[in-house]
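Below you'll find the structure, written out as structure tokens, and then a few comments.
Every protein chain but one is kept in place in this view of the complex.
This part shows chain A:
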Amino acid sequence: MAPGSTPAPVLQAHDIHKSYGRHPVLRGADLTVTPGQLVAVVGENGAGKSTLLKALAGTLPVDSGEVALTGTLGHCPQDPVLNASLTVEQHLHYFAAAHRLPDLDRGRELVDLLGYERYLASVAGELSGGTRQKLNLTLALLHDPDVLLLDEPYQGFDWDTYLRFWDLVEGLRARGKAIVVITHLVFEQDRFDLLADLTDGRLTPRTTSKEGHHVGA
């Protein structure tokens, strides 16, 4: 690709190192993501995927390296972080206040897209695992972020919801949003612009990724 035609990266991680005590987890991980890209970070259990995602999200300090982010960020953690005593609607209300949103339109749209509008008045503590995960995802998307980091996002989804999830992701990508999905299993590799394997604390791009959407990992 000719210099100058490459869109500016929206998220760039360079030489990320992170150890827990004497156990190194990330050993020089690099990742570059441009607007409209869909990237999968794939790794076995314990490979450090969630650590990488937290480092990218800024919720975990790293030992060395740098993460540069342009625009707004949405982060969907692997285990839903919800308040068991609040209803779905109250969660939307709380996060609309956090993001200073002028309305709840996007929140209601996401609830409809993911198909759980009948649970709006249910408290999170009484929701099924799959519905909790839908709410978890909705909260990450509520402010329509430029970069979305998803940690095992479709865990617990049924097939219908899994397809709705991909419709949602395609819609985001079409609007130039960058999405990084962290997963231990990739069912449909051709959905992604880039697949990067997290092995020995470093990211290695797979050659099977889509042509024409080159990114360096």
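The rule we apply is simple: a contact is a pair of C-beta atoms (placed from the backbone, for glycine too) under 8 Å apart; a residue touches a chain by one contact, two chains touch by 3 or more; residues count from 1.
In this section, contacts and distances are computed from a predicted model.
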For the chain that is missing from this picture, which UniProt protein name fits: "ABC transporter permease", "Aspartyl/glutamyl-tRNA(Asn/Gln) amidotransferase subunit B", "Phosphonate C-P lyase system protein PhnG" or "NADPH-dependent glutamate synthase"? "ABC transporter permease"
Selected from A:Arg27, A:His99, A:His184 or A:Arg206 as touching the chain missing from the view: A:His99
Based on the whole complex, identify which of A:Leu26, A:Val41 or A:Ala55 touches the chain you can't see. A:Ala55
For the full complex, which residue in A:Lys49, A:His75, A:Arg132 or A:Arg173 touches the chain that was left out? A:His75
Just checking the interface: what residues of chain A touch the absent partner chain? 12, 55-71, 73, 75, 77, 81-86, 90, 93-104, 139, 143, 146
